[in-house]
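Quick one: the structure is below, and I'll ask about it shortly.
Entry: chain A
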Amino acid sequence: MRAFTRGLIGIAGFLALWELLGRSPLIPAHALPPPSVVFGELVTQLTSPAFISHVVATVLAVLIAIAIAIAIAVPSGLVLGSVPAVRHATRAIIEFLRPIPSVALIPLALVMLGFGPETKITLAVYAALWPILFNTIYALDELDPLLVETARVFGTRRVGVLFRVALPSALPFVLTGIRLAATTALIVMVSVELMAGSQVGLGYFIMEARSGPGRMDQVLVGTVVAGAIGVLLNNGLERVRRRWVAW
Partner candidate 1 sequence: MNKFFQRWTVFAGLVAVWQLLGWLADDPFFPPPSEIVTAAWQWWVVDPRNFTEHVIPSITRLLSGWAIASVIGVALGLLLGRSDRAMEYAGPLLVFLRSIPPPALVPVFLLLFKAGQSMQVATIVFGVIWPVLLNSVDGARSVDVTKVDTSAVFRIPRWQWVLGVVLPAASPKIFAGLRVSLSLSLVLMVISELVGTDNGIGSQLMQAQREFDYTRMWAGIVLLGVLGYGLNTALLAVERRALAWQPRSRDEQHA
Partner candidate 2 sequence: MSNMLEVADLGHTYGDYEAIGGLTFTVRAGELVCVVGPSGCGKSTLLRTISGLIAPSRGDVSLKGSHLAVVFQDYSRSLFPWLSVQGNVEFPLRGLPRAERRARAAEALEWVGLGAAARKRPWQLSGGMQQRVAIARALAYRPSLLLMDEPFASVDAQTRFELEDLLLRVRREHDTTVLVVTHDIDESVYLGDRILVLSGSPARLVADLEVPLPAERDQVTTRTDEAFVALRSKVARLLNVGGKPAMDVEKWAAAERESLSETVST
C-alpha cells in the first residue's frame, strides 16, 4: 500500500511538472496543453460515442492481431525450437526479415491491401510475430534435458514429449513473449492508423485532431488513452501469466 501511494505521488509529480511546463511561457501554449485542460477534454471525449468507437476499433484490431500472431508464431516456434536443422536453415532469413521495420512495409501493405483494417492488422501481426517466435524458440532451448529424458524413460513419445513436457515448461516464456507482442502490436496499430489514413481508430483520431483543428488537447487525450490501453494490456497479460504459471 505504501508502494502504491508512492507510485501515485510519482505520477502526481509528473503531472505537476507537465502543468508547470504547459503554463510556462517557455513553451507555446498550443504545443503542450497542461494536464488540467487535457483531462477536461478526456472527460468530454469519454462520453462521446464517436471517441469510444475509435477506442473499440483499435482494441479489437490489436486483439485480432495478437490472436493471429500467436496462431502463427507459437507453432513455428515449436518447430524451429525442436528441430535444429530447420532452425539453422531458416536463421539467415529470419535474421534478415526481423529487422525490417513493420512501418517500412506500410507503403507496400497499402498498395496490396488497401486502406481497410486488413492493412493495419497485417502490419501489427508482422510486428507481433517476432517476440512470440523468439521467446518460444528460446524456451525450448532452455528446456531441461533431464525433464525430456525422464519423460522418454517413462515411454512418452516425441509428440507426447512436445505436448506434455515441452509446452508446459515453455509456457511462461511464451506468455512473456505474448505480453511483449501485445505492447508492440498496439504501438504499430496506432502508428499505422496515424500514418496510413485508416478510417477509424485511436491513431486516426489523433491524426484528425492534429491536422484538422490542431487540437493538441485532443492529440494528448488520444495519447493518454493509448498509453492506458497499453498499461491494461501489459498488466492483464502479466496477471494471466502469474495465474497460469503457478510453478
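Keep this in mind: a residue touches a chain if its C-beta (ideal position, glycine included) is under 8 Å from a C-beta of that chain, and two chains touch if they have at least 3 such contacts; residues count from 1.
Candidate selection criterion: all candidates are chains of the complex that A comes from, given by their letters.
Here the structure is a predicted model, which is why all the values come from computation and not from measurement.
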{"item": "Touch assignment for chain A within the complex, options 1 or 2", "value": "1"}
{"item": "Complex contact set, residues of chain A against candidate 1", "value": "2-3, 6-11, 13-14, 27-28, 30-32, 88-93, 95-108, 110-112, 130-131, 134-135, 137-138, 141, 177, 180, 183, 186-187, 189-191, 194-195, 202-203, 206, 210, 216, 219-220, 222-224, 226-231, 233-235"}
